[in-house]
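Let's turn to chain A:
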Amino acid sequence: METITSIKPLLAVLVSLSAVPILVTSNRIPNVREAWTFVAAVVKFLIVVSMLPTVLNGIEIVYTVAEVIPGLAIKFRVDALGMLFALVSSSLWIITSAYSIGYMRGLKEHSQTRYFCYFAVCLSATIGVAFSANLLTLYLFYEILSLATYPLVTHHQDPEARKSGRKYLLYIVGGSIGLALPAMLISYNLAGTLEFAKQGFLPGTASSSLLVVVLIMFIFGFAKAAIMPFHSWLPAAMVAPTPVSALLHAVAVVKVGVFSIVRVLTGVFGTDLLVSFDFGGIIITICCVTILLGSLIALSQDGLKRLLAFSTIAQLSYIVLGIGLLSPKGLTGGMLHIAMHAFGKITLFFCAGAIFVATGKKNISEMIGIGRRMPVTMGAFFIAALSITGVPPCGGFWSKWYLLLGSLEADQMAVVVVLLGSSFLNACYFMPIVYKAFFCKPEDALFENKVQEAPAFCVVPLVITAVISVVFLFFPEPFLKLATMTVSSIMG
Partner candidate 1 sequence: MEFIVAKYNYWIVIVLLMIGLYAMIAKNNLIKKLIGMCIFQTAVILFYVSTAAKSGGATIPIIAHGHGHEAAAHAVHAIDYVNPLPHVLMLTAIVVAVSTTGVALALIMRIYKRYGTVEEDEILEQIK
Partner candidate 2 sequence: MSSAQFPILLVAVPLLSAFILNIAGWFNKKYCLPIVIVALVGSVYASFGTLFTVLEEGTIRYRLGAWLPPFGIEYVVDHLNGLVLCIVSSVGLITAIYSKRSVEQELPEKVPQFYTLYILLVTGLLGITVTGDAFNLYVLLEIAALTAYALLAVGEDRAVLSSFHYVIMGTIGACFYLLGVGFLYIKTGSLNMIDLHGLLPELFGSNVIVVGFAMIMIGVWVKMAFFPLHGWLPNAYTYAPSATSCLVAPLMTKVSVYVMIRIMFSVFSPEFTFEVLAFRHIIVWLAVAAIIAGSLLALVQTDFKKMLTYVVVAEVGYMAGGVWLANTAAITGAILHILNDALMTLCLFMTAGIIVYKTKGHQFEHLKGLYRTMPFTMTAFTVGVLSMMGVPPTCGFFSKWYLILGAIRAEHWVFMGALLFSSLVNAVLFFRIIEIAFFEPFTDHHAHGHDHQPEPIDEAPLSMVVPLWIVAAALVIVGMYTSGIVTKVIQFAIPEGIV
C-alpha cells in the first residue's frame, strides 16, 4: 500500500478545535458565532474531500503527530474506511450546524456558545477516530469524544439531565476504562505494537481462549456501539437537545463506537484470524440478539426519540454483523451501512426536532394528523423511514442488499431470516407513524389543516438529507467504492 505523508489529517482534526476560541470570543454576537461554526464545518469538509481522490487511487495518507510512548505514536492514516466515516461526519456537521441554529434559536436555548464549542470539539474527536492509524490514537480520540459529549448530553442542566449524564458516563467511560483499556494493553503486551494492519497484528500471538476474551472485551468495551446489554445509555441520552441527539447519537458517537469495533475486528484481529478461530459466530449471535431485541422494543415506544434510539441500537448491530459475516459482500454491506444509516437516521431525528420546535410534541400518540400541518417534514420522515427499512428508492436498500448477499455468501441462513425479519419490524414501527400523520379521519386529527412548518433553518436541512438518501440509491459513490476498496485490501 503506497503512502504519502501530508499534514492534512491533522489539519482536518484541528480545524474545529481552533474554532473554539473564536466561538468563545464571539459569544455576544450570535450571528458571527454561527457564521464561524459554518466556516469551520465547511473548511473541515473541504480538507477531508481534498484527500478523497488520493484515497480513491489506492494511496493512503499518513502523518505522525508525536511519539508519546517509546515505540508508539499518535499517528494518522487516511485509508478508505476512515475516509468513508470522515466524509459522513464532516458533511453532516455542516447540515447539523444549520439545523442547530434553527432549533436552538427556535427554542431560545441557554448557553448556546458552550453548545457550539463542544460540538466543534466532538467533531474534532470524531475525525480523529476516523483517521487513527493505531489503537492508541483511536482510544485517545474515543475518550475525548466521550467527555466532550457530556456537556452536550446534559445541556439542559436539570435533574433529569444529570441522571442521564450519569448513565451515559457509567456505560461509556466504564466500558472504555474498564474493558477497552485492558484489552488494548493485553493486545500490546501480546504483539508489541498497536498499529492497525491489513490482517491485524494479533494473529499468531496467543491462544484462542485468550483472544476470544480480548475480543469480547473490545466489543463491549466500546460501549458507544450500544450493543446489548450495554445499550441503555442511548435511550437515556435522548434528554439532550435534538441536534445533539441527531448528529452525535445517530451519527457521530454511535458510529465512532461501531467504527472502532470494525477497526478492531479488521485491523487488530484480521478476518483470517476471525475465520480460523471461528469467532464470526460469536459476533453474529451478539448482533442478531441486539437487532431483534432493539427492533422489538422500538415497537413499544411512544416517545418518538426513544423509538428512534432503539431503532439506532438495532441498526448499529447491522454494521458489526456485516463484519461478523466475514464474507466480502457482508463486509461491504456493513461498512456501507455506516453511511446509509447516517443520512437516514439524521433525517428522522431532524424531523423529530422540527416537530418539537413547531408543536412542542414528543410522543407519537400526540402526532396524529400532523402531516396536514407539516407535510414537508413528514414527507422527509417517510423517505428516511424507507431508507432505514431498506426499501428502494432509498440508499438504505444498497446496504441491506449487500448484507443479504453477504449472509448468503457465508451460508448463514439464520442471518438472512433475521435481516428480513428486522426489516419487517422496521416497517412495523415506522409506517404507522407516517400513516397516522397523513391518513387519518379528520375528526381524529390533532392539528388543523394549515401548513405551519418549523423554521426554515430546521426544514431545509432535513429535506437535504432526505434527498441525499434518495440520491444514494442511484449514486452510492463514493461510499460504495470506498467500502469495496477496504474489503478488497483486507481480503485480497
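If you want to know what made the cut, all candidates are chains of the complex that A comes from, given by their letters.
Here, a contact is a pair of C-beta atoms (placed from the backbone, for glycine too) under 8 Å apart; a residue touches a chain by one contact, two chains touch by 3 or more; residues count from 1.
Treat the numbers as computed from the prediction; the structure is a model and nothing was measured.
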Complex member in contact with chain A (any copy), out of 1 or 2: 2
Residues on chain A engaged by candidate 2 in the complex (per definition of touch): 66-70, 72, 74, 107-111, 136, 139-140, 143-144, 147, 151, 154, 156-159, 161-162, 165-166, 169, 173-174, 177-178, 181-182, 185-186, 188-189
